[in-house]
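Just passing along the structure, written as structure tokens.
With one protein chain removed, the remaining protein chains of the complex are shown where they sit.
Chain IDs A and B follow the sequence of writing; residue 1 opens each chain.
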Amino acid sequence: MRQQKLRLPPELFAIGLAFLLGMLVLLVTGYPPVQAFLALFRGAFGTRNAIGQTLTQATPILFTSLAFLLAFRSGIFNIGVEGQFLIGAFVAALSGIGIRGLPSLVHALFALFLGGLGGALYALFPALLKVYLGAHEVITTMMLSYIALYLTSYFVNYPLKAPGWVAQTDPVAPSARLPRILPPTQLSLAFPIALGCALLVFWFLERTVPGFSIRAVGLNPKASESRGIPVRRYQILAFVLSGFIAGIGGGGEILGVHGRFVDGFSPGYGWDGIAVSLVGRLHPLGCVLASVLFGMLRAGGMTMTRMTKVPLDLSLIIQALVILLVAAPFCIQYLGSFFRGGRSS
Amino acid sequence: MSLSLFQAMIRMATPILFAALGGCLCERVGVINIGLEGIMLTAAFFGVLVTYITGVPFLGFLGGLASGIAWGFVIALLTVRFYGNQVVVGTGVNVFGLGLSAFLSQKVWGSRGASEAVAGFGNLALPYFGEQTFFVYLGFILVFVLHFFLFATPWGLRLRAVGENPQAADTAGVDVLRYKTFGVVAGSAVASLGGIFLSLGHLRFFAWGMTSGRGFIGLAAMILGRWTPVGCLLASLLFGFADALQMRLQALGILPSQVILIIPYLVTILVLSGFVGRVTPPSRYEPYRKE
Partner (left out) sequence: MVILSVRGLTKRFGEVVANDHIDLDIAEGEIHGLLGENGAGKSVLSSCIYGLYRPDEGKIFLRGKEVPITSPSDAIRLGIGMVHQHLTLVPRLSVWENIVLGREPRRGARVDRKGALAVVERLLEETGFTLDPLERVENLPVGVRQRVEILKILFRGADILILDEPTAVLTPQEVDQLIATLHRLKAQGKTIIFISHKLREIFALCDRVTVLRRGKKVGTLPIQEATPETLAEMMVGRRVFLEFAREKVEKGEVLLALQGVSTDPPGIPLRNISFEVRSGEILGIAGVEGNGQSELAEVLVGLRRPKYGTITFRGRDITLASPKERILLGIAHIPEDRHRLGVILDFSIWENLVLGFETEPPFRRRWIALNLRAAREFARQKIREFAIVAPREDVPLRTLSGGNQQKVVVARELAFEPALLVACQPTRGLDVAATEYLRHVLLGARRKGKAVILISADLDEIRALSDRVLVMYEGGIVGELAPESDEYQFGLLMGGKGLEAAKATSSS
């Protein structure tokens, strides 16, 4: 009980520790840690453009983290968000290229929606495989991620390849582009949509009957069944909605940033989403904060590299440390009690 | 099948085999190791780094292996001792491996993309196998060593029991946590050999993300091989064949590589879903809490 007062959430502790360890890495490898981190923060928040860049980087991860979260709340471990993200991106790109004659914003939103459907459909496979055949979703979604990667790669390398030596599709129609909201940065309408999505997920989970049921199923499937909730149906629903959000995320990245499907454009946004979700305490609004943190690492990393020659990959190392530390809450607790114990004795 | 294709198959199967065997050891004690990819990448990097510094490939080999063992302890600590989520820890390992290797690569060689070339291991020619590094033979030997270990020794028996029913093993007086830790560490060490093969045995330099998903294919091979060393070997050979064929066909411009690269993943899903005979993992991936 005594520990209750002034207790920091373990996630903050993990983030702090990860930054400290990151500094240690710099120290050991002979880079100036303080300058590097100052540059990183400046690059992330120092200017209007920096903030725009941070939020641009945060956008896809916010989508993927919300996707992971929604499935997780129903007890489903959808680690294939990356695959649904890619399929969504691909479908959105095709819709942006193929559909003509729609007014500009309508076209973009419609393409985004189709991207979401693509992601949803791609999540439906593992959902059915899990619910009806008992195939563990961790493995199936992971494998489906790679299938999505190679499948899209095939299409942009061969049948849909635009002229030139880069493996990419033709650009989407201008009407399908999501408007930039903070020029000259790449920040597009996808970001407010992602924020809206976070609010929507929050509303859905906390204020609707299906959201209520999904949470019930995730926390105690036996009791849910006993209280008349069709468990399988809601697991499938959560899985599909998860894929839908991931798909929109992919679409947003294509229609907002790249304007075409580029082979390998995702550095693993789907995988980041898992970590962001956990750092955000599996809460939609927590995801917003955590995705900004990860976006900061990506965006600020570039400035850091430019100004202090510290390799960009430091950001990845810090990200990984956050993930590892957040994954095992007991580890943080143990460290915490160790420090507390050390101080008092 | 031509002899050269056969030899290419064996070469391509080797890293997958190490990953599969490593994953197999981990799963046998109830830990799903998503981090194989990161472990291999880290080992590939340290293999080259130590060789670069010392000029002795064997020391590089030991360096890579040490990194694998270190990862094993970290993963075991987080998942077994602290009941951490295995999938998330694995994801963290992958990100860390990618980040650390690229970071240090830039520090040491000034390039994120690739290291300088280093001395590698010489080849050893055997009939049919052709010119192969000793890793290839090591892989084959390891299959039989692990098979013997798992199915003929008391420690293997306990290891299997620990993964399948930790409570039962505990009441039979087996130290569950110790065996779990051992399985994870040994598995990670074995997987790291796959990474060292790629950098020191195959290319003789380190390239960014050079494992390119082989850790995951290793997991797939392990499932297809039904969590047995010999099964892992057969599945790895199959995937290695697909890989070798893919390179051949790509060179000829007949079939796009991506189409063949999908095969292992597709097969795995079919197998897991029971379309190709039912398989169930030897354990539920849960931490064991006494009491």
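Here is the rule we use: a contact is a pair of C-beta atoms (placed from the backbone, for glycine too) under 8 Å apart; a residue touches a chain by one contact, two chains touch by 3 or more.
Please read these numbers as outputs of a predicted model, since none were measured by experiment.
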item	value
Residue of A:Ala216, A:Val276, A:Leu297 or A:Leu312 touching the missing chain in the full complex	A:Ala216
Residues of subunit B (touch criterion as defined above) contacting the omitted chain	148, 152-154, 157-158, 160-161, 164-165, 167-169, 171-174, 282
Missing-partner contacts on subunit A, residue numbers	207-213, 215-216, 219-220, 222-230
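Just so we're on the same page, only the chains that are shown with their structure count from here on.
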item	value
Touching residues (chain side subunit A, partner subunit B) in the complex	25, 29-30, 77, 79, 129, 133-136, 138-140, 142-144, 146-147, 150-151, 153-154, 157-158, 268, 271, 274-275, 278, 311-317, 319-321, 323-324, 326-331, 334
Touching residues (chain side subunit B, partner subunit A) in the complex	32, 34, 74, 77-79, 82-85, 87-89, 91-96, 98-100, 102-104, 106-107, 112, 213, 216, 219-220, 223, 256, 258-259, 261-262, 265-266, 268-269, 272-274, 281, 285
